[in-house]
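The complex appears here without one of its protein chains, the remainder shown in place.
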Amino acid sequence: MAVEDVLVVEDLRKEFGGLIAVNDVDFNVPRHSIVSLIGPNGAGKTTFFNMLTGMYPATSGRIVFDGTDVTNKPPHAITALGVGRTFQNIRLFEQMTTLENVLVGMHARLKGGILTSILGTPGVRREERAARTRARELLQFSGLRGRDDQLARNLPYGDQRRLEVARALATNPKLLLLDEPTAGMNPQETAAFTGFVGKLRSEEKLTVLLIEHDMRVVMGISDRVTVLDYGEKIAEGTPHDVQSDERVIEAYLGRGAA
Amino acid sequence: MAALIRRPRPRAISLVGLGFVFLIGVWLLVNLLKDPERFFTVFLIGLTTGLVYALVALGYTLVYGILQLINFAHGDVFAFTGLLASTMILTVFDLTEQDSAGVIILGLLGTLVVVVAFGATLNSLIERVAYHRLLKAPRLALLITAVGMSFIVQNVALAIYDVNFRRVPELIPRSDVFSIGGVHYQWNKLSVVLITIPVLLLLTWLVRSTRQGKGMRATAQDPDAAAMVGIDVNRTISFTFALAGGLAGVGGLLFLLQFNIRYDSGFELGLIAFTAAVLGGIGNLSGAVLGAVVIGLIQAFNEGLAWATPGSDWTRSIIFGVLIAILVFRPQGILGEQVADRA
Partner (left out) sequence: MSEGTSTERPTRARHPSGGTFDFISGPWQRLPARVREWAPLAIVLAVAVLYPYIVGDLKSFATIGDFFPELDAAVYILVFTMMALGLNIVVGYSGLLDLGYVAFYAAGAYTAGWLASGQFQDVSFHFGSVGIQRDTQGIHVSVWLVLLIAGSFTAIVGILIGLPTLRLRGDYLAIVTLGFGEIIPQVVRNGDSFGGFNVTNGTFGINPIDSPGFGTTLNDAVGLPVNFQQSFDKFRLFYWGILVLLLITVFCSWRLRDSRLGRAWIAIREDETAAAAMGVPLMRTKTWAYAIGAFFGGVAGAYYASFKSGAFPSDFYFNISVFLLCMVILGGMGSIWGVLAGGIILSWLNIQGLAVIGDKFNDAAGTNFEIAKYQFGIYGTIIVLMMLFRPTGLIPERRHKRELEEGVHDETFFDVSH
């Protein structure tokens, strides 16, 4: 039974000692939508993401993913349930090849165990072959064809970002969290990436939640935009609505913008 | 930047920890009631040894605070300074019990100056030669190098001093300073206090009030920010190592005066001191002293009390047990704040 919102967040709060990073935020992401989370630097967006993916324990509140309460579950469990993510500062497995990076993403979806791997049973061999095929498909989909054996650390910056996405896709997510995916990209790259995100929704039937600073991306692709400032939600609505919201303008301009 | 913060500990484990502490309390109480004189004598011994450990523990905590590195070689530097002190006392100054108090004091002061300088230099040298290049490398590399350095220092000491234990004559008499009831406290123990307390006060002043000290604290909190406000991070690091080494020198001399030292004494003593630093709260200077005193007491109680005591055969295991327990139940130590793991 498909729940209408793939992600529902209630009263989510994160305190670091005396600092309130996320202040009782309510949030939801409708299925198959593309939602952008924006706000000035330090607004708490990445902290919010980190709680969604289980990297930070929430101080209080509830996170419900696809009908399941995932509050304070460990990261790998949340990933297994269908949340994939990329990182603000690229966190690839540098000494592994492009293909291997994507294969790691499939960890939760594969079954190969110790004994079967050592013995090389037909089952494991089949699984590995299928995994590699799928990994190559994902790489091609992400624009990285033919680079299977290149070390991740040797890829150009833009390709590293693509690899992060391919790797996240390998986890077979229902919801994809992208943390500032176009940071450091030039305008053409950004436009290409925006199209790619659209493709993710239309072809792969994913729901996408973005943290973004680049307003062209936000305005161009989002169904809905949520604005955080000082850990609180100050506006939410269509890109057009948010763009003209007074509080949003004040939050950005009043602090010398992001 | 994503960091992995430890989940809140389940209640059951805290209860187990508390239960354990309670049992220890009971054990101490029974021993106290059964033989109070022995208890207090042992208590004072533990306190005194603890102060010596504090000097070494401070070295670990200072370096850890600034580099998040467990300097495995530190214990061996400590042992080396103790060995050097023995050379100074026996060969250079040729002190014996027969010498007058004035000569002894001068000789010891001279030795102190030499070993402090030596410890500071050796520790800084280790940092420059081995750790400096690896500061940007993965953490594993630095840690492994520290282990390697530990063995190098040990073997250099071995080459010079061979496998024998070095001890010095009883330069400071073992006569009583005071004696209350059946509890005795000797001069040689008091000398430890007389030297350590001023050193600790000096250290506190240095860290709180001087520029170097502030630089150390700033770099410990955030090296990039410190660099941005004009602190020479490299020099600060070298200074910290020198300071740690100097403290080890004081500790080495004091330890030598109480016990004896061998080229590999640093291993066990280093681990004891490190446990003390973790117990008190790694990175926290008062914590290092507190932890060291507690460890000194634990060791003294284990080796000195009579009722239901495991005994000196088990000292190492107990100390390690404490270390493991602290890291499992309360990783920030007694005085530390809960710090996020750096991923």
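Going in written order, the chains are labelled A and B, and every chain counts its residues from 1.
Keep this in mind: contacts are C-beta pairs under 8 Å (C-beta built on N, C-alpha and C of every residue); 3 or more make two chains touch, one makes a residue touch a chain.
Please read these numbers as outputs of a predicted model, since none were measured by experiment.
The chain not shown here is touched by just one of B:L15, B:V30, B:V92 or B:A137, and that residue is B:A137. When you scan A:K14, A:K45, A:R147 or A:K174 for touch with the missing chain, the hit is A:R147.
In the complete complex, the residue from A:E189, A:E232 or A:D245 that touches the missing chain is A:E189. Listed residues B:T41, B:S86 or B:T145: the one in touch with the omitted chain is B:T145.
On the side of chain A, the interface with the absent chain consists of residues 53, 55, 74-77, 79-80, 85, 87, 91-97, 100, 103-110, 112-114, 117-120, 124, 128, 141-147, 149-151, 153-154, 156-160, 162, 167-168, 170-171, 184-186, 188-189, 192-193, 195-196, 199, using the contact rule stated above. Counting the whole complex, the residues of chain B in touch with the unshown chain are 2-4, 6, 68-70, 130, 133-134, 137, 139-141, 143-145, 147-152, 154-156, 158-159, 267, 271, 274, 278, 313-314, 316-317, 320-321, 323-324, 327-328, 331, 341-343.
Here is the rule we use: only the chains that are shown with their structure count from here on.
If you average the CA atoms of chain A and of chain B, the two centres end up 47 Å from each other.
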